[in-house]
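Structure incoming, see below.
One chain of protein is taken out of this complex; the other chains stay put.
So, subunit A:
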Amino acid sequence: MRLPINLLCLALSVLPCALAVYADEAYNVDYHHELLGLPQPHTTFFHRPRQHDKATLLYTLSDLGVLGAVNPGTGKVVWRQFLADNDTASPAGFLRPVEGEGAVVSAVQNRVDCWDAMSGREKWGNVFAGQVKDLEVMEHAAADETKDVLALFEDDGKAHLRRLKGANGDVAWAYKDGSEDIPLQVSTNIREVFIVSLHGSWGGYNLKITILDPVTGKKTNEYTLSTKTDIHSPDDVLLVGANSASPIVSWTDKAMKHLKVNILGRSGDIQSLPLKESDGEIVKVMLHAPHLVQSLPHFGVHSQSAVSNRADVYHINLASGKIEKEYELPKLPGPGAISVGCSNANVYFTRLTEDEVILVSTASHGILGRWPVTIDTPHGSLIHGVSEVVQKATDVYAVRSAVVTDTEEWVLVRNGNEAWSRPEGLSGAIAAIWAEIPESKSLAKSLEVEAHSNPFRPERFLSSILPQPTSHTTGSLSKDGFGFSKVVIVATQRGRVYGLDTGNHGSVIWSLQAFNLPAGKKWNVKGIWVDNSRGTATIRGSEGEYVLLQTATGDNVETMPPGSSPPVTSTAIVDGPSGKWLLPIGVDGNPGEVPKDWVPNEILIVQSADGEIRGLKFETKGLDTKLIVAWTFHTGIGQKITSIVSRPTHDPVASIGRVLGDRTVLYKYLNPNIVLVTAVSDISSTASFYLLDSVSGSILYTTTHTGVDTAQPVTSALTENWFAYSLWSDVLSTSASMTAAKGYQILIFELYESAIPNDRGPLGATDNSSSLEPSEVPNAEPALPHVISQTFLIPQAISHMSVTSTRQGITTRQLLCYLPSSNSIVGIPRALLDPRRPVDRDPTTLEQEEGLFRYQPLIEFDPKMSITHAREVYGIKDVITSPALLESTSLVLAYGVDIFGTRVSPSMAFDILGKGFNKLSLVATVVALGVGVAVLAPMVRKKQINGRWMTS
C-alpha cells in the first residue's frame, strides 16, 4: 500500500507547481462574503454620489471601521475602505456626507479623510494628534465653494477644534480650549459653531457650550447648563443636533420621565418635555432630527419600553425658541425603528415595525403611506435604520429603509418588501473551525436523493457526463463525493456563531446568538473544538463561558454564561481515559482540578502569566492526580513571547525522506512534538525564534535577528519538517561576503536527521524515538536536527501564515500568506521556497532533476500566486485549511472582517478531471467505436467464412 503513495510522490515532484487560479474556476470554486460590519446609527445614510443624478448610494462606517458604499438596489458593495488598520479597541468613527458635492468625510482615531463618493478614492487625508471626537461638515451661505469640515479632537484631555478646508484638508483655523473639559460634540448652524463639552468631574457633569465664530475661529461666547444630576457620562447626552437650522442638545433626567432640551445658542434655556410611559418603564429614548440646514426644525422623540414603543413629534419655533409638541405616533407593540428622511424642507419619519411600515410627515399627523411588511425569512426585531423618501406624485410616496435587525442582518425594506439582506453579523470573526457533515444526516439525505432519482433515467446519466457545477444548489446540507462540502463554524466578536456550508458557496446555514455581550465588549474565544463523531462543537470563551451546539443545525445543546467558571487563558484538545475533550487552561497556565476519568495522558504545554513556557504532566496515584512541571523555558532578557506555533493536528507525511538527484536520501526530521516560539524585544529590536522539543523542553534550534521592526508583523508557520517565518529587518553588512538587506523577509528552514545522505542520524535505524531518553546512554544529548535555511526578500508584509493540508500529505504543501497591504492571500509554492536552491550558480543536472533552480533573493508576489485573484479580502485574522477527500485538494477558509473560502491544489488537480475535460467527446468516441464494431463484426465474420469456403 505504501508503494503507490511513494510512486505518486515521485510523479508529483515531476509535475510543475500550480501557480494560477484558472479562469473557469475563479468565482466558481471560491466564495467571498464581502462584509462591512454592523452599520452604526449615526454613520449610516443615503447620499447622492453625483449631484445632478437622483441615484443614491447607501454609505456606512461600521463598528469594525470599514467604510463602504452599498448599492441600495442590489445590496452589493460598490466600494470599501478599511480605516481601522490596527485593531486597538473598537474605533468610534464618524462619517458625514458633503451634501451636493459627491464626497463623504470620515474621521477615525486620529485621521480625517475625504473620499470620492462614487469611486471611493481618497480626495485628501490629514492626521492630527489626539483622538477624534466629532466631525461636522460646515454649510456655506455661498453655494459654489467647497464645504469645509469641522473636526473636534481630544488631545491631552483638551478640546481641539479645527476647521479643515474642503478642497485639500488643510487647516483653516484651529481653536484650542484651555480647560480640561471632556469634548463631546461639535455642531453648527450657518452663523455659529458650537462645541459641547462636559464640564466637571466623575459623578456628574455640567454641559458647557462654547460658541465660536465660523470665519475666524475665535470664541465669541460660552455658557454652562447645570446638568450635574442627570449627566454622569458622555453616553447620557442623547443628541447634539448636527447641521440643522436650529441645533439642539438633549438629555433625559434620571428617571426617564422628562426630556430636557436646550436650543444651542440660547443660554440658560432648558425646556423640559414630558415622556409618556406606555406599558411599563421606558428603557430607551432616541431622538431623530433632520441633518440638512434647509429642513424644517422638527424632531421626533422615540421612546421604547420593554414591550412597546411610541413617539412624539415636536416643532421648534425658530423665532421664539419655543418647542411645541405637534402630534404623537401611537403606541405599537414590540420594539420598532424610526428613521428620518429629508428631502429639501420636508422631514419624514418612517416607522418600521416587524409587520408594518408607516410613513408620516413631521408637518402633520396624517399617514402618507402604509405598507405591510413582507420579509422572506425572519430577521428578528428591527433595531435602527435609515430611510430615503421620494415623493412620486402629490400623494404617492416611495420609501426604502436600510434596517439593522436583531439577528445582525442589514435588510433593505422597499415599500414594505424585503429587497435584500446582508449577513453583516458574520463580519468580525475571531475563531473558526471545520466540521464534517454528520454521517447520519448526510446518509439520510443521499438516500432520499437516491430514492427520488431513478438510475436509469436519462437526465441522471447525462448529469454524470455533462460538465456541471460541483456545488449543489439545493440548499440542503449534504456530503459530496470529493469531500468539498463541510461545515465551517464561525464565532464572531459580537457573540454570534454561524454555520457555513462550504459546498454551497459558503452560504449561512444557521446562526445563533450564543451570548449577549454588553456594547463595546468583544467576545474573546479561547478554544473551539468539533467532535465529529457526536456532531457537536464546543466554543470556550475567556471568562469561563462556553457553548455546546450541533454542527449541522446550530441547535444550542448547552450554554454556560460568563463568570460561571474560572477564567480561561487557553485550551487544549486532550485525550483522557473517557475520550477526547477540550481542556480549559486557567490563569498562569494552570489547568485546575481535572476529574480522574478525564486526566489527559499527554504532556501539556502551557504559558504562564510571566511569559515562561511550561511542560506539565499529570501523575495519577490512586485517586488523586498531581500536576508536575516537567520543564520550563524562558526567553532571553527583555524578550517577550509573541507567538507559539506547533505542527497542525492533521499533518500526515507521505515520504520520510527527500530523494536527491543522485538518488540518495536525506531523511526528514519528523518529530511531532516540536513547537516554534517567537520572542521579540522592542528595546533591542531583535526577534528570536526557538524550536523546542515539547516533551523534554530542550532547544533544538534557535535563530536571532537584529534590526527587526517589532511593530511590523512577525508571523511563522510550522509543519512536516520545515518552518517559515517572516519579519521586517534591516541587516547591515558586517563582512564583505554579506550584503546589506533591508525590508520584509521570509525565511525557510528545513530540518533533516543528518547532513549526510542515506544516514538516519544519531538515532540510527531505531523504530521508536523518545525525547526524554534519546539513546541507551544515560543523560544523552537530544538528537539535534540538521537545518538548511534560506532567506528571501518579499515586497510586502505578511500578517498571517498557514499551510495547506491534504488527506495523506502526498501533495506538496503551499504556504498561504495574507498580505494586508494588498488585501489578498497568496499561496507561495514550496519549490520557490526551497532552501537547497543553488546560490550564485546554475543548478547541475542532478539538481535540475531534483527540481531545483537558481536562487533569486527576491520573491515577487506574482498576481498569479494570489488565491484570492481579483477579490479583495479585508482584515483577515486567520486562515484555516482542511483536507478534502481528494488528495490533491485542500479547503481554505480565511476569516476576519470578511469571510473568504476556496479550494487549492498545490500540485495541480491530478486526481480529478478538470472542467475542460470533454466527457461528451469521450462518450461519443466510445459509442462510435461500439457502433463501428457492431457494424463491422458481422461483415468481417462473413468475409472470413467466405474466404475459407469460396475458392475463387
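Rule of thumb we're sticking to: a contact is a pair of C-beta atoms (placed from the backbone, for glycine too) under 8 Å apart; a residue touches a chain by one contact, two chains touch by 3 or more; residues count from 1.
Please note the rule applied: contacts and distances are computed from a predicted model.
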**Prompt:** Which protein name, taken from UniProt, belongs to the chain you can't see among "ER membrane protein complex subunit 4", "Mitochondrial ribosomal protein S17", "ATP-dependent DNA helicase 2 subunit KU80" or "Trafficking protein particle complex subunit"?
**Reply:** "ER membrane protein complex subunit 4"
**Asked** In the full complex, which of A:Asn309, A:Gln607 or A:Ser888 touches the chain missing from this view?
**Response** A:Gln607
**Touch criterion as defined above, residue of A:Val386, A:Val574 or A:Val892 at the omitted chain** = A:Val574
**Prompt:** Looking at A:Asn71, A:Ser343 or A:Asn673, which makes contact with the chain not pictured?
**Reply:** A:Asn673
**Item:** Residue in contact with the excluded chain [from A:Ser770, A:Gln808 or A:Ser821]
**Value:** A:Ser770
**Item:** Hidden partner chain, residues of subunit A it touches
**Value:** 2-3, 5-7, 570-574, 583, 585, 589, 600-607, 615, 644, 646, 653, 655-657, 659-660, 662-665, 670-673, 675, 694-695, 757-758, 763, 766-772
